[in-house]
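Just one protein chain is left out here, and the rest sit where they should.
Chain IDs A and B follow the sequence of writing; residue 1 opens each chain.
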C-alpha cells in the first residue's frame, strides 16, 4: 500500500533543506506520514520496509529528542542502526567529518541522519556521497542556523492533521494565519517552517524583538509563493486572529549575549500566555519544537492544556514524519 | 504457557516500591522469573512477548550493570529499546524531568524504566502518566535512598531458587535467618529487601555501625508481617546460625563524611570473611548486589567461592527477574 503510493512520485535523493521542496513533495510526505501514523497506532507497529538497510545516526551536535525520534522511526522500519557519538569519536583524533562519513559509507550505511552545529555540513557530505556515486542518502537533522527540515515537516503534518485528521494536505493552510514567535534569528526551525508554510499558502507572521528578528527575513519568501510573510516587533498585532501560534525556544545564552534585557522582560513582551491568546481565532492551537523553557517563552499551564497545546502531538507526528522521510528516500534509492 | 499463568493474576500497573506488594504478587514474580530462566538456558533465548513495544531506559543516574540487565531483558522479550543518556539530554537545556517523560510517552514508549538519584522521581512520573491516562507503566530501577524493587525481587528469586530450584516460592523462607550487613542507612537495596523478606516470613537481621543503622529501621517491618526485623551494632551475634548473609556496597565517600573511621577499621568490624562465617548455618550463602569493593565489605576469595557466593547467580537471576517484571506489567497493560 505504502509502496504503490510513494515510489511512483519520489525522486529527491537527499533531504537537506525545504527551500526547493515542491508542493507535490510536501503532499507525498503528508500522505506517507499519515499512513505511518496508522501503523504506529495499530497492533504491530513495525513494517519491514528497511530490513537489512543501515541508518547511521550521526549527531555531531548532541541531542536526545531528535536522535531518539529518528532512532525509533528507523527501528519501526526494521532498519539496523549505527549510533555515532562525537565524544568518543575519531574526530577528537583529528579525522575530518568527511572521513568519518566515508568510513560509515564503507561500513555499509545506506542513510545518514546528520546534525551539526555548523550550517552546511549535511550538504557537504551529500555532495561528497554523490561525487563518489555512493547511492547514500543524507537527511539533515539540523545544521547550525540553517535548516531543520524534518522539524518543519512534522510541524506541517501536525497542523494539517489538526485541520483534517483523515486527509492532511497543503490546501488546508490556504489563508490560515500562523504566527512564529521568539528567537527567529537563531532558529533553524523558523527558517524551515517559513518555506513550508508559505508554500502551502499560509500567511506567516514573525514576532520578536528587533535584535532577534532582522529586516532581511522579509526576503525569505519566494516570489511565486502563494503565502505571505509579515514581520512584527511586538506580539499583539501578530496574534490577532491567528489560527496557529508557534513559539520557539529561547536559549538562555541569548540574555548574556545582550540580545534581550532579561528573561522576565522577554516573557512580559513575547511570552505566550492564556490571556494573550484571547485575540487569536477561537480555535487557536499552540506549537513548540521543544525542549521548552516553561515560564519564559510559554506558560506552564498553557503548554499542558490538551485543548490548546499541540506539543505532544508534535512529538508523535515526529516519529511518523521521520518514518515517512526515511522510507521515501530509502525506497527511492534502494538497491 | 507464560501467558496463561500470569495474566490471570497481575493487576499492578507500576512497580515503584515493595511496600505494598502482596504475597500473591511475589509468587507470580518468582514463578514467571523461573519460566524465563528456563528460556534463557534453552537454545532460542528469546520470546516475542513484547514485539513492537517500546521500552525507554531512562537512567538519569548512570549505571552500567542495572541498565544492561534491563536492556538485555527487554531484548530477550523482543521489545524495541530507547536508551536515554542524561549527559546529552534536553535536561541540560533546562527541560523538566516530567517533560522528558512526556516526550518519550508521545514518541510511543510503553514501559519506562527509571533510575534517579532523587527518591520519588519514578512515583511522580507514574502519577503524571496515570493522570494523562497514558497506559504507560513505570518500573523503578532505583530512586535515591528509597527503593530498588527489581534488585530485591532478584535477590528473593536467587535465595528461593537456592532452596528449591524447581519451585521457588515464599514459604521456603519461613523461619530462615537472613542477615543484611553494611551501609543500611544509605541502601535502597536494603530497604526493598526488608519488605520482601519479612513478607516471606524470614527473620531479617540488620548489622552495621550505629552511624549506618539508625534505630528507626525497627519500624520498617509491618505489623501484620510474618517475619521479624532485628538490629545489631556488631556482626557476630547477627551472623549466628544465619542461612543467608547479604553484604552491601560501602561507598568510599562514607569515610570522608565521617560515617566510618577508616575502610580498614570497617573491614575489621563488619567485613565478611570465611572465618567469620563459621558461626553461621553450615549451608550459609553470601549475596552482594554489586559492584563490590573487594577487601572492604567482603574478602576477595569469599566472593569468588562458587560454594559460598551467590553473586554471579544474582546477576543471572537479574535478567530473568527483569524479564518477568517487564513481561507482567507489559502484558497486563498491553493494547
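Keep this in mind: contacts are C-beta pairs under 8 Å (C-beta built on N, C-alpha and C of every residue); 3 or more make two chains touch, one makes a residue touch a chain.
Quantities reported herein were computed from a predicted structural model and do not represent experimental measurements.
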Across B:43, B:131 or B:219, the one contacting the chain not displayed is B:43
Hidden-chain contact residue, picked from the options B:214, B:261 or B:291 | B:291
Among A:22, A:41, A:96 or A:273, which residue is in contact with the omitted chain in the full complex?
-> A:96
Among B:75, B:169, B:240 or B:281, residue touching the chain not depicted = B:75
May I ask you to list the residues on subunit B that touch the chain which is not drawn?
-> 40, 43-46, 62-65, 67-69, 71-72, 75-76, 85, 249, 251-252, 290-294, 311-316, 318-319
Missing-chain contacts on subunit A, rising order, are 51-54, 80, 82, 84-85, 87-90, 93-96, 99-100, 102-108, 335
